[in-house]
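Excluded from the complex is one protein chain; the other protein chains are retained at their positions.
Entry: chain A
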Amino acid sequence: MVQYNFKKITVVPNGKDFIDIILSRTQRQTPTVVHKGYAISRLRQFYMRKVKYTQQNFHEKLSTIIDEFPRLDDIHPFYGDLLHVLYNKDHYKLALGQINTARNLISKVAKDYVKLLKYGDSLYRCKSLKVAALGRMCTVIKRIGPTLAYLEQIRQHMARLPSIDPNTRTMLICGYPNVGKSSFMNKITRADVDVQPYAFTTKSLFVGHTDYKYLRYQVIDTPGILDRPFEDRNIIEMCSITALAHLRAAVLFFLDISGSCGYSIAQQAALFHSIKSLFMNKPLIIVCNKTDLQPLDGIFEEDRKLVMEMKAEAMKTVIGQGGEPTNEEGVLLTMSTLTEDGVIAVKNAACERLLNQRVELKMKSKKINDCLNRFHVALPKPRDQKERPACIPQAVLEAKAKQAAEKEKRKTEKELEDEYGGAGVYSASLRKNYILANDEWKEDTMPEILDGHNVYDFIDPDILLRLEELEREEGLRQAEEEGDDFEMDGQELSLEEQEALAEIRKKKSLLIQQHRMKKSTAESRPVVPRKFDTDRKFTTGRMGRQLSSLGLDPSLAINRARSKSRGRKRERSVDKREGDGGDAMDIDDNQASKKLRLRSTSRSRSQSRPPGEVIPGEGLKDSAQKIKAIKLAKKSVLKRNKNARRGEADRVIPTLKPKHLFSGKRSIGKTQRR
């Protein structure tokens, strides 16, 4: 029993690709290196191996192709016919035959050339024989190239055929195009078939599955059939005819009552009568679709008659199945796929009829005897004549009754919503049914967060008590604290002391700053000696101010400083100032002292040295030594100066024209200027 899994057929390669694959495999899997100097038997063996290997591979691949493609006679007649309808049995068989011939030809070629190779006498001859052999095999394949392409196409199409199991419970939907077969299919199964207003939307068979009474049913949607003689039918219609002919299924013949498919009831009835031979031994149901557009009762008399005729035919099939009582309802049904009115009923009726038919058949067949002993319904043996019905306590019955009543009385939230304006307008109050101590609190909003705390963390039934305790504690603690505070204030500094401390700190920081400046600049920067006093820091006024800020009387110090620097004139003016204060004298004195004060800036004059004096220092121990050093220095320079010659301190250009500046090329730049 072949599995109808056409998807598992291996890919048929293109002619060229086929050759490439085999030849490259030969090249990879057989030894490649051979030299003239080998023994002749070795050379022969080498090339024979190649030819044989190639032939084997071709044989293998072609055999797989031939085996995997199904033989139309061996498979179920439904599939055989379907494949014939789609691909033409003859072409198919021819193609496979050609493949077979090719295989045999290749074997023959290989055999012949191996025989020849046995007598090859040189490398060159063996090689040419091998080349010829391989060449011929490849030509054979090249010739069947179109056949391979055709088989590949068939394979691809076969893989896409719907997997229909011909032996299981099947329902077949047929009728004119556009009557609503695919819509019905979409309604009862999960299949998603294209539904469009034009005819022949469905171009091939489609399978869907549906369930009824815990059993799986296949539902097959067929393309529409037109009323034509058998020979004129095209491939698409032939598909549905094939399905009708071979599958043992319940047939649902669809009838469009309203005529919106474009065909009248008369035409549809004519089709029915022309294919009724295919409905032999199959439970037939006539389905009137599109009743939303035209109810069954409203059609014209002639049409009604036609429909009744069809019904009569359908009844015959019912009667033909073992003399069942004629069940009128199960034969002619109405429905509308648009309003989904009656769809389920149709499905159920069809499934029921099919099931019954299959069960009957099984009962009649010989196999039933094998199965029969597996069925056994156990019933307890009656002990006595007493009747023992099911016992339900009264309370349960009452509760059930009450529940039923309640369900009808209660208004659901959804009804409320609809009443008040729909989903976007009305929002249900979720707190309606809260159970609280006081019903007024139902709509209260409680804050969840307060001052950076979660309120829910603080909720406690006895929070008030605890709060009171806490406040008492706090009162005690605060009293204690105040006592502590009093002790602290003893050791503070008074205001004046604080001022003094601030001053001390300021002075200290100043000193530190100055020291740091001195330290950092001492080595690098020459310092102006104090005697020049460029900043005018060292004045008596300043000294006086500093001393008085220290709390001393500066007058003595000032006097002493001035007396040491000035002549007698200064002393006189100082006396006068300290003496009586006559008005006239004062004015003069003020002027005189002013003049003297101006002159006092040339204090340094009094401290200058005579020009010839030499002070010891600079590494020399006394003036005499220094004088001698000076003399030596002058002597060394004297002659050169007299001759107007360059001395040690004069600038010297050692070479006036250094070579590196006046010759040579530059690696970068121009040499315009030298």
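Assume a residue touches a chain if its C-beta (ideal position, glycine included) is under 8 Å from a C-beta of that chain, and two chains touch if they have at least 3 such contacts; residues count from 1.
What we mean here is this: contacts and distances are computed from a predicted model.
Undergrad: Among "TRASH domain-containing protein", "CAHM1 protein", "AP complex subunit beta" or "Phospholipid-transporting ATPase", find the name that the UniProt record gives to the complex chain excluded from display.
TA: "TRASH domain-containing protein"
Undergrad: Have a look at A:42, A:203, A:402 or A:508 and name the one touching the chain we're not showing.
TA: Of the listed residues, the one touching the omitted chain is A:508.
Undergrad: Among A:73, A:370, A:408 or A:457, single out the residue that touches the unshown chain.
TA: Of these options, the touching residue for the absent chain is A:457.
Undergrad: Can you name the residues of chain A that touch the chain not displayed here?
TA: Spelled out for chain A, the touching residues are 434-438, 441, 444, 446-461, 463-464, 466-467, 470-471, 473-474, 477, 481, 488, 491-494, 496-497, 499-501, 503-505, 507-508, 547-553, 555, 581.
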